[in-house]
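Here it is: the structure, laid out below.
Every protein chain of the complex appears in place save one, which is left out.
The block that comes next holds chain A.
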Amino acid sequence: MSATTATTAALALGDDALVLSHRLGEWAGHAPVLEEEVALANIALDLLGQARVLLSSAGDEDELAYLREERAFTNLQLVEQPNGDFAHTIARQLYFSTYQHLLYERLAAGEGEFAGLAAKAVKEVAYHRDHAEQWTLRLGDGTDVSHARMRAACEALWRFTGEMFEPVPGLDVDTDALRTAWRESVDTVLRRATLTLPEGPDSGGWAAGAGRQGLHTESFGRMLAEMQHLHRSHPGASW
């Protein structure tokens, strides 16, 4: 694998983790129950740890996080979607953590560039996936209100799921097999939660793979503005 493709892949995975960690960090002080303050922060911290390893393998972590423009980020559009209500956050977690877990299991089993990182991260991500599945069950099979909200959230985010299965240069995985495994898993969880897999296209206004090409949704620019503002206000300063 060339250095360039390894960097491309590290940035794609690193940006996913960085951006989702940031979104989950926005929950601090707003979670529906104290246990979820702890859980969401825990997941955010795991993801931030992964992001730091990945970005550091591609360059200086802070330069990459704080000094790149929006179009240079290659995270999935799914992870940048605003938190919405708790159901939206859980649907986003279900879609992403299932994908990340299946992907990291495959990477950990291989001998590629990311086997080591994936082997460590897969344990954390297994917990993220379990957390998302448990909450999907509670919300889907809870009250009428929670069922309706969870269903709406799963449907709203469905169009951001297709791009998870676009090949990423530098990642040696069978994306078709990944998609099949992902659909089976999400379908099973949703059925148990008395929900169904959303219908309709799994990619929205942009072509699938848009996030990986640096095409993002509008809220992402605002998220970066907040994230990068202080760092950029003091060029060259150490913190």
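In this text, a contact is a pair of C-beta atoms (placed from the backbone, for glycine too) under 8 Å apart; a residue touches a chain by one contact, two chains touch by 3 or more; residues count from 1.
One rule holds in what follows: contacts and distances are computed from a predicted model.
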**OP:** Identify the UniProt protein name of the omitted chain, choosing among "Glutamyl-tRNA(Gln) amidotransferase subunit A", "1,2-phenylacetyl-CoA epoxidase subunit PaaA", "NADH-quinone oxidoreductase subunit K" or "Sarcosine oxidase subunit beta".
**Re:** "1,2-phenylacetyl-CoA epoxidase subunit PaaA"
**OP:** Pick out which of A:Arg71, A:Arg191 or A:His229 touches the chain that's been left out of the picture.
**Re:** A:His229
Subject >> Footprint left on chain A by the chain that the document does not show >> reply: 18, 22, 25-26, 28-38, 41-42, 44-45, 48-49, 51-52, 55, 61-62, 65-66, 85-86, 137-139, 141-143, 145-146, 149, 226-227, 229-231, 234, 236-239
